[in-house]
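A single protein chain has been removed from this complex, and every other one stays in its place.
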Amino acid sequence: MQSQRILTVVMLYLLVPGGAWGQTLSAEIDRLIVAQAGGTIAGPASDAEFLRRVTLDLAGTLPTPDETRKFLSDVNPDKRTQAIDRLLNGTDYPRRMAELSSVILLERRDGQLVSDAGWQTYLRESFTTNKPWNLLVRDLLAADGVDEKTRAGLRLMCDGGRGDPHVRTQDFARIFLGRNIQCAQCHDHPTVSDYLQQDYFGLFALLSPSAVHRNKQQQPLLIETVVREKLTFQSVFKPENKQSIGPRIPGGSEAEIPVVVAGQEFAVPPQDGLPGRPKFQPRLLWAEQLTAPTYRPFARTAVNRFWFELMGRGLVHPLDQDHSANPPSHPQVLDRLTDEFIAHNFDVRWLLRELALSATYQRSSQLPDELPAASVVPSSYRVALPRPLAAEQLAQATAQALGHRTRLNAASPAQDSNFTYKDYINGRLPPPENWHDVLVVFVGTFAHPAGQAEVDFRPSVEHALFLENDRLIAAWLQPTEATLTGRLQAMTDHAVVAEEIYLALLARLPQDAERAEINEILQSQSDRLAAIQDICAGILSSAEFRLNH
Amino acid sequence: MRGRSLTFIEGEVNIPSTNCAGRNDWNRRDVLQSLVKASVATVACGLPRALPAETKGRAKRVVCIWLDGAMSQLESWDPKPGTEFGGPFQAIPTSVPGLSISELMPRMAQQMHRFSIIRSMHTQYEDHSRGVIPIQQGDPKNRGVTYPLLGSAVVKLLGKEDSDLPPYIHIKPGSGGFMFQDAGFLGPKYGALALGDGKAPPNLVVPQDEFKARVDRRRQMRDRLNSRFDQQRLTDSSAAYNQTYRVAEQMARHAELFDPSRLRPDDVARYGGSQLGRHLLQARQLIEAGVTFVKVTMFHWDTHGDNFNCHLDGVSQVDQALAALVDDLVVRGLYEETLVLILSEFGRTPKINARVGRDHWPECWSLGMGGGGVQSGGVIGKTNDLGTFNAHEEYDIGHVYHTVFRALGIDPLLEEYDNGGQPLPIANEKCGAITQLLA
Partner (left out) sequence: MEVQPQAVRLEKSLIHPRQLLCCRFDADGTRLFAAGHDGRLYRQTLADGQLTGVDAHRGWVEVMLASPNRLLLYTADSWGQVHAWRATDDPLEPAWTIEKACATGLRSAALSRDGKLLATCGNEPVVRVFSAGNGKLIHELRGHEQPVFSVAFHPDGERLVSGDLHGVVRDWDIINGQCARTLEARSLFKVFEHYRQGGVRAMTFDPEGKLLYCGGFQGTNANQAQGAPMVIPIDWSTGKALPELTPATAFNGPLSDLAFHPAGFLVGAGSSEAGGMLWFWKPGEGKAVHSISYKTSLRRFDFDPSGQRLAVTAFGDSNGQRGGNGRRLNERQQYVGFNGEAVLFTWQPAVPMNPSPQKS
């Protein structure tokens, strides 16, 4: 016990330069994590491990062999910080963040109101300008579709099943408040004492008046119904006990419902077959109150989610169980990050930078030799946790590794693509030839079903069979000048081939045994292309490729 | 680990006087119910009997039929015709003298000498969200670990995880996948391969001979990388992922078993032509091929409205498919080695609601069991004349778990799990096997 404590203290000094506490936020996070580690922690990730991880996280793809080579040979002690800054300011960052935030906000719900392209463009532009997270969310929630520039917001509020206000209420409570309050629709949560039915209906009162109407040009417009009175509800366990509540954000105060004078309820009166736009719009209250810097649950939930995305486990975990009986693993870390995120005006790029700079993020996923893996609990962050690549990351990584990314990104997608996953997987369509359709295939195969938070790894036989046998992968393994197998075929030195394969697919150099392995395969096989394809396909189906580790 | 004894269990429970929750209140209920005028009772089941056993010996495989949403006991195994809550249907005599079941099960009525019923289940959960998983886990005591579902448990305890075929297959309507979550703390190796509507997932390819060497080379490449990767890493994710490739290989080796289009039309017709019938027929083929545990799920039993029309349709499908399965297993000499289990998460209320529906009822319900290791023609337990509560002893799902394990030759009093050094009972230690049901 004593020796363990000494060891921990020694490590603290090693981790914090000069032993100065609280110099930077990332250093402070590391101090708090280490203080609670309860045992040996893993060493820092190797340069290759770090570069692959941070590129997947901040650019959503793999580093190219050249990028990896350059990074490995760089002797600058600040090269990791430089890499982080380069990625955060790179052209892939807004795309990666648009994909990630879309998964967070929509949970794979698709929709008819706003096109994919319109939605993705809106998000990408927001991350290009580094729009503060609270303002991004506020504007999406407040959008009514009148202004074309913000019409994408309708997708968050009303599309893909969220036309049902109960779905909207339950989704938003999970996504923005970290609370799974589904049970509270019918009664106070049976096992979580913090989740009350009145919170559910206060939130429901904010969100339920919104509905989509179409004008004569068939443009969708979000118009709220006139709210005249509080909502009444009762527990199914006590149906005789009727309660009522007006619009109220959980933990906030109930909004006064204005007395409605007939004829004066509308800011914009009913016209052209559309209902009037009421003066009192609870949705706008929700958008403002939720994203106000003074409303902590929003910032806390966002911080927890971005932490989860980079570290593999939420400080509050599961992510939708933020309540007093399930405290954060590191309350001070969550509090500090929440404070600072608010103080930095909800700057996502700043937050990701601080997290990526931390030793916690930059830890190796390999434990020291003497430490049995079973003795390490994931919530200790003593070792980096392997995480699955999201469908988009996997598509990028696969295309990048096999040498198709540049070509596919350059191909312009059909404006009204009729490409569907179902048609493709049933053999009715040829392999996709542009990035949009490639994503349709990868999302169809690897994403969770619509409406389910993508916060857990659900490997499936279907995934394995796709990477092993699908036509798209087979096509990508065919040699042309630009593709990996084509490049490899042109190389004569087996050692160079081994290095290129490992750099392209796994973003690291091969170990000696791995070089020998490839040398042996190439020497023993008369069909060199087949051997190269088999090596690449084998690596493609490995856990090392599938996981961000 | 197998073979280590548990020291904290004293003896075996034969006829439990209390259920898992320790309640023992049926006496009071009997008094209450005696105040309610009982109508004609035609079911004479009484105490369990041991008929000349057609099935002897130990089961090696399991077919588990899961009727999701909860089938009504009153419209199936425990009819109370002509009584207050009995519903419109009649009871019919069966091949077991004195035993009647619902008229909706005429084919199973002819198979009852090969099957047994527990009529006095009493469980703890009255809603689906909380009941479905614990019931399939045997409702173990909470020790802060996720227990495996029955299929994963059986594969582990029979040591079948390294079979040539996926040892645990789940045939269900809708989509399939690899349900590693079923395995809980046992780990993904014990997860279920789910076949959506009996079908293999897309991209299942049987490699032609000339390509086999290349498939092997790819696998070898992958396996070597994976074993290096797993060294000194937390392997929850990679283990689950790598298992999916092993299952994919097994499926490719036996692709014909995963192609429902190859089922013979006359077989399909014998099983009733329904979706459940096709799935049970496929289950029989998988069992024949050596799969250890096949779970077949049928959804939509939550008949809060129009209960009787729904059960007319649903129970008839169950009746024809189950009777054909029992028949086929007997004809093939497999029934003595195959345990057939059919159950839901609870029963349905005796009370008929305003939508002519029945709601959720864990107080007293029935499940069916037959084949290897268990008695034939047995009836365990009895509900009162109105079917509202159990009349005598009652059994929780923990008892059923003990019984299933015993039928498979696994002694829950001697065997336990080893969860990384933490010993865990394989079945709820407050329950015991229903020994009258064991062959």
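By written order: A and B. Residues from 1 in each chain.
Operating definition for what follows: a contact is a pair of C-beta atoms (placed from the backbone, for glycine too) under 8 Å apart; a residue touches a chain by one contact, two chains touch by 3 or more.
Bear in mind the structure is a predicted one, so any value in this text is a computation, not a measurement.
S.K.: Taking the whole complex into account, name the chains on display that the unshown chain touches.
M.R.: When the full complex is considered, the omitted chain touches B.
S.K.: Which one, B:303, B:320 or B:366, makes contact with the chain that was left out?
M.R.: B:303
S.K.: Out of B:152, B:232 or B:274, point to the residue that touches the absent chain in the complete complex.
M.R.: B:274
S.K.: I'm checking contacts with the chain that's been left out. Which of B:223, B:236, B:337 or B:359 qualifies?
M.R.: Reading the full complex, the residue touching the unseen chain is B:359.
S.K.: Would you mind spotting which of B:320, B:388 or B:428 touches the chain that isn't drawn?
M.R.: Counting the whole complex, the residue in contact with the absent chain is B:388.
S.K.: Where does chain B touch the missing chain, residue by residue?
M.R.: Touching the chain left out of view, chain B contributes residues 32-33, 35-36, 40, 69, 81-82, 84-85, 87-90, 103, 126-127, 173, 274-276, 298-306, 309-310, 312-314, 317, 349-357, 359-363, 388-389.
One rule holds for everything that comes next: only the chains that are shown with their structure count from here on.
S.K.: Inside the complex, what are the residues of chain B that reach chain A?
M.R.: 129-130, 176-178, 180, 188, 193, 201-205, 214, 217-222, 224-226, 228-235, 237-238, 240-245, 247-248, 251, 420
S.K.: Any idea which chain A residues touch chain B in the complex?
M.R.: For chain A paired with chain B, touching residues are 183, 190, 365-369, 371, 373-374, 376, 378, 383, 385-388, 425-426, 457-466, 468-470, 511, 517, 521, 530-531, 533-535, 537-539, 541-544, 546-547, 549.
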